[in-house]
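Here the complex is missing a single protein chain, while all its other protein chains stay put.
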Amino acid sequence: MIILLPILLPLLAALPLGLLGSPRQGAIANAGLTALVFGLTLLVFWAPGAGLVRADRLGLIFGALTGFVGLTTALANIAYVRGAAPRLSVRRWRVYHAMCQVVLGSVLLGLYADNIGLLWAALEGATIAATLGVSLPRTPSALEAGWKYFILGGVGIGLALFGTMLVYLAAQPALGPGFGAMSFSALSAHAAHMDGTLLTLAFVFILFGYGTKAALVPLHGWLPDAYAEGPVPLTTMLSGLILNVALIAILRFRHLLQANFTAGGGAMAPGPFLLTLGLASILLTAFSLTRRRDARRFFGFSSIEQSGITAVAFGVGGAWAIFGGLLHMVLQTLIKSALFQGLIRAAELRGSTAPGHYGFSHLRGLFHANKYVAWGLGGCMFALTGLPPSGLFVSEFIIVSQTIQRAPWASLPLGLGLMLCAIAILRQFGPLLFGPAPPRTKPGATPMVTHLVALHLAIMVAIAFFMPPVVAHMLLGLTGRLQ
Amino acid sequence: MVGLPGQGMHLRLDALSALFLIILLPQTIAAALSGMRGSLTFWVFVAGMVVALLGADAFTLIFGFELMSAASWLLVLRGDAKPASLYAGIAVFSAACLIPALFLPAGALAFMLILLGTGAKAGLAPLHSWLPRAHPAPPAGVSALMSGGMIKVALYVLIRYGFIVLGAKAAPWWGMVLIVAGAASVLIGSLRAMLETELKTLLACSTVEHAGLIAVGLGVALRAKAMGDPALAALGLQAALLCVVAHALFKPLLFIGAGEVKHATGTSGLNWLGGLLRGMPRLSGLMLLGAVGMAALPLGPGFAPEFLLLHAVIAAAATGGILAHLAFTALLAVLGVSAALALGAAVRLVGIGFLGRPRTLQAAAAEDARPGPLAGMALLAGLCVPVALWPGLVLWGMNPVIRLLVPGASPAPLAYAPLILVLLGGLVALAAGFVLHRFGVRGTREVPAWMGGFGRPPAWLPFGDPMTQPSASGFAAPVARAIGAGLLAPGGMDPGQAWVLAPLQRLYLRIVRLAERIRRATIRERLAFVFMGLVLALLVLGLGEGG
Amino acid sequence: MLGFFLALLATLLHAALTFAAAPFLMGVVTTFRARILGRRGPPFLQSYRHLYRLLRKTTLVPETATPLFGIWPVVCLLALGVAALLVPGFCTGMLTAPAGDFITLIGLLGLARAALVLAGLETGFGFGGAGAQREMLFGVFAEAALLVVLLSFVLLAHSATVNGISVAFSTGQIGISVSLGFALAALLAVALTETGRIPADNPSGHLELAMVHEAMILEYSGRYLLMFDYAAMLRLLVWMNLIGAVFLPFGMARADDLLTWPLGLALWLAKLALMAVCLAVFEISSAKMRVFRVPEFLGVAMLLGMLASVFLFVAARIGG
Partner (left out) sequence: MNLTFSLAHLMGGIILLCAFSMLSQRRLAAMITLYQMQALLLSAAAFWQGYAQGEVSLYLTGLITLGIKGLALPFALRQIVLRFNMIRAVETAMPLILSMILGLALIGIAVLVVLPIAPGAISLTREDLAMSLSVVLLGLLVMIVRRSALAQIIGFLCTENGLVLAAIGMPGMPFVAEFSVALLVLLAFLVVGVFLFRIREHFDTLDLTGIEEIERRGR
């Protein structure tokens, strides 16, 4: 079973990583393992597995994305560890690398699993690993962030489990007891015959459970702190990957509900729930971004916004909107990981990558320190706003236009929120890049990671604007089935 | 395949987009000559405008429009970070209005959104106050293209949607809304142009005025078209489109010139200039020509559009009920006041900046402009000449556009014939020249200025005491006292800033404070948010399914 | 062919009479004014002597003036000269009639004003600037009032050229209406301001601080001053012609009918004389206003113009 390899390899490798090696060796091993996993995620396209772990197209695509982002993050991580090694003990670094691998493996499990129980277990594993990772720096604020993450994440996990059991219960009339009632493919095939009322109840719990992982408002409480306090490369994984798994899980359950609703099975339409949470996320972010003085917290809020946009897209429904939402997830993952890599470089140029060194006032005037890093980071920031030539323009265009057509009432808050967020991000752009640099700033060398950032951005633009029609039609067919 | 996944981009070239592309060309060349050739962002900016003009589907249109906004934002940011955020806000706001509008069913809501989106970008009141702050920020070439080209692209979108896409559903009151917005911009723009002392800000205010003039013309045409009066619609369109063409020539000219003034003297504040005509004769001559266009004086490029516009408004006053009649009468008064204010602004620009004595040493030592910008300005000035002297020809060239916008219209010939005026003027000049030559004493003698009988300035002030000269702000003081006090917000602030943007900003801050309170919640309170959300959802569920 | 020839002849006659009579008219007004005040006043031909004297004087150019110093008088003179050719005097239907659009006329007056103001700013001395800024302030309201008045004319006459308005009004179908009365009052106010007569400016005043028109040309001398002075005279005539053509169109000759010319000429002179007397009487019976009262004065004119337009509409509604 090839499909088990990319999942088990990192999970098993976590043990030796957690017990052996210096930080530097750990980072290199981490990168090597991740490269292997990336290769495997590509290989899996030809062997999507069977039974409990059987990847569908969606899982495969996001699996490859996870592998790629994991790889670039791990590469950037080598440089990060080199600079940050003295800050933590060797044991902590070992735990840190082990947790990176656990997160990677659990995320892949979550994406590839066909079983709703496995999906849940995967997310739980990822949460625990990430909690440990976040609290590693052991400063009071890091502990606090980890504690928040644990409490809110734990509650979310509990709610998701309840939802999962309710889904199983709702599937009883159609599928009877046993593994069949927990398999996504079986559930989606028999969605119409499930108990609609129970399914709706289940969806509410799933939404609030996995919504906590996806950091939708009002379940977002853990995210900004976790972003700001944990080690940066781990934050990258958090921002892109765990959010993605949670959102895809929500998408899959939403599909069950929608199918049941369309077939007249007694379920409520999932749209209003998702739209409400999504719009709340976007609007709260819109008003929270301006006052942020710490760059990582700032981009943490931006992640909440992106989750909200995706949730709105899923809530709007229809093949195009879901396509837009998925495209948005892919692009935003690429941008965010590039952004955090750039942020590490920027902080390094200013002396330290420790948490607390990411204030905008500390980073400002990057252009005077290093032109390429500045443009890389600035490009990522600009890309987040959704103005062309950023790829997010395409996805946001699709989402907004679909919202207008399918849920007109939502378009006003959506447009307002997107607008305010974009303005808030652009407001930071000027000072960060071209503002007066703090005194005693020395121009720094151009690190290799800048190329990685550029690569991310190039891929992002290419995916959005140069998608071959064949691929686009294939994806639209996929989202049509998911609708 | 480039563009929206699975759909791509579609381009189209018709008479309307061709017209706007043509007016884009000379100013792009001029801006490139003025020193923007090497800037990638500048070319992206131009490309955005071209794509927006050529776009045949909503995606391409918005893509080009926003690319243009984004690139120009970056250019503004590099010039001056302060107005950049405001500019970005307006750019995103127009997208936020336009994208929904393109997908709404044709109707009043769609048109109003289009009007908001394009009006914000084109600097129509009440969303104009950003323009005088943002347009002067980037290098002169970009300012030129922003004023001459970018607002035209916004108006192009307005025309395309108002007349073609939503044309079938148009109602007369759409035109009235456009006219009101235009009239307000005309009045505020011209008044502020009269009061501003910074050269580029002054020009940007004048841009607001011209955008308003174009909007008034379009409004008259839209109203007439909806009322089934193609002749009047054609007249209004002629006025608007001719204004588009003329403004696209003389405003970039003026902006590039202003940039050169700044380059030569280190300042573009009128109160620090003066007497530039001596040091920069060629630049000053070209600026004078541009100022004639800006002031809408006869034989200048700006007069024919103004002429057509006034005629269109007068003709429109004869249609509709008593309210419309009153409105158009008031509109004429507004246009009259503004025309005179624009004349005053142009006169002040020339009279304070280029005539008189230098007010600073930099102004006294200014050397003529660099050849590149000068060549660009000369190109624009050369193109101004046919527009000024033979506007009929330009209007003839526009006929396909007008027929495209108002099917069945037959544009009337122009009643204003500058060539005849030139001929008459020539005859008068001949006669006067003959009299002076035959009977008069020739020759002039250079003497110290009389200065109302005051004593000569000391030797260390070769140009006299600058403080004795009328200043730019002093020149505008009577107007500021007579009109400004009534039309502008307290403190001479722009009403759009004081009564639209500032309250919005306060509202925003209030909500931000609320959001901060949510952000500062303790863990327990955050948990309570989750819990409340869940309970609320369950309640909705229970009530929804139970009831 | 004959019609064209007659029109050409009428135009040439109009041009000759206008350019020749302009100083005379100014002289008449000045002399009348003095007579009514009980002084003897200068002779009627004093203006010609004044102009001739300027013609024979050397022209002085201030050191601080720019090369454009000599351009402004020329522009001012040409703009008003062309305007004088466009406004019909003793007859309608001249060759220049089609080009004599009212708005073109407003534009030409604006051009002349711009040249005058720039001349005031040319040397960069205080009085010129003070005069220039006042002139600009007056212009703002004058132009608006003029446009509003024009609206009533155009709606009544269905023509925007001065010639067309004159023809339409002379046919008598319009009749005397309230709105024309308002329009007349408004137009008179604008005319007084534009020509620099008493409530707005004192043409014979010599206190620099209070001057408007004279202050702007203080640095000019010789033939440049000649041009400015002559242009001022032309401006007065243009305005009188304009008011005559619009409000007193009766008895105007038709260019293609030679027989009407004598009466037309006689009546034209009589109208000018009448207006000159009226102007003189008005000037001595009122005082010059403070600068900031003038905008109010013109604002009233603008409101009157709007009232004219409104009454026009009301009348049309009642009549139709």
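A, B and C are the chain letters, set down in written order, and residue numbers restart from 1 in every chain.
The working rule: a contact is a pair of C-beta atoms (placed from the backbone, for glycine too) under 8 Å apart; a residue touches a chain by one contact, two chains touch by 3 or more.
This structure is a prediction, so every number in the text was calculated from the model and none was measured.
**Student:** Among the chains present, which touch the one that was left out?
**Tutor:** When the full complex is considered, the omitted chain touches A, B.
**Student:** Among A:161, A:398 or A:433, exactly one should touch the missing chain; which is it?
**Tutor:** Per the contact definition at the top, the residue touching the missing chain is A:161.
**Student:** Out of B:396, B:434 or B:531, point to the residue that touches the absent chain in the complete complex.
**Tutor:** B:531
**Student:** Mind listing the chain B residues that contact the chain we can't see here?
**Tutor:** Those residues of chain B that touch the unshown chain are 520, 522-524, 527-528, 531, 534-535, 538-539, 541-543, 545-546.
**Student:** Taking the full complex into account, what residues of chain A touch the chain not shown?
**Tutor:** 115, 117-118, 120-121, 124, 128, 131-132, 135, 138, 140-141, 143-144, 146-147, 150-151, 154-155, 157-159, 161-162, 164-165, 168-170, 172-173, 176-179, 182, 195, 197-198, 201, 228, 293-294, 297
Convention: only the chains that are shown with their structure count from here on.
**Student:** Using mean C-alpha positions as chain centres, tell me how far chain A is from chain C in Å, no decimals.
**Tutor:** Centre-to-centre distance between chain A and chain C: 77 Å.
**Student:** Please work out the Cα centroid separation of chain B and chain C, and write it as a whole number of Å.
**Tutor:** The computed centroid separation for chain B versus chain C comes out at 33 Å.
**Student:** Quick one: report the Å distance separating chain A from chain B, using the average Cα coordinate of each chain.
**Tutor:** 44
**Student:** Where in chain A do residues touch two or more other chains at once?
**Tutor:** There are none in chain A.
**Student:** Show me the residue ranges of chain C that touch chain B in the complex, using the header's touch definition.
**Tutor:** Listed in rising order, the residues of chain C that touch chain B are 19, 52, 55-68, 70, 74, 77-79, 81-82, 85-86, 96, 98-99, 101, 103-104, 107-108, 110-111, 113-114, 117-118, 120-130, 132-134, 136-137, 139-148, 150-151, 154-155, 160-161, 208, 218-219, 222-223, 226-227, 291-292, 295, 302, 305-306, 309-310, 313-314, 317.
**Student:** In their shared complex, at which residues does chain B touch chain A?
**Tutor:** 1-6, 8, 48, 58-59, 62-63, 66-67, 69-70, 73, 77-78, 81, 84-85, 88-89, 91-93, 95-97, 99-100, 102-104, 508, 511-512, 514-516, 518-519, 521, 523, 526-527, 529-530, 532-534, 537-538, 541, 544-545
**Student:** Looking at the complex, which residues from chain A come into contact with chain B?
**Tutor:** Within the complex, chain A contacts chain B at residues 147-148, 151-152, 155-156, 159, 197, 200-201, 204-205, 207-208, 212, 218-219, 221-222, 224, 268, 273, 277, 284, 287-288, 290-291, 323, 327, 382, 385, 387-389, 393-394, 397-398, 400-401, 404-405, 408, 411, 415-416, 418-420, 422-423, 426-427, 429-431, 434-435, 464-469, 471-473, 475-476.
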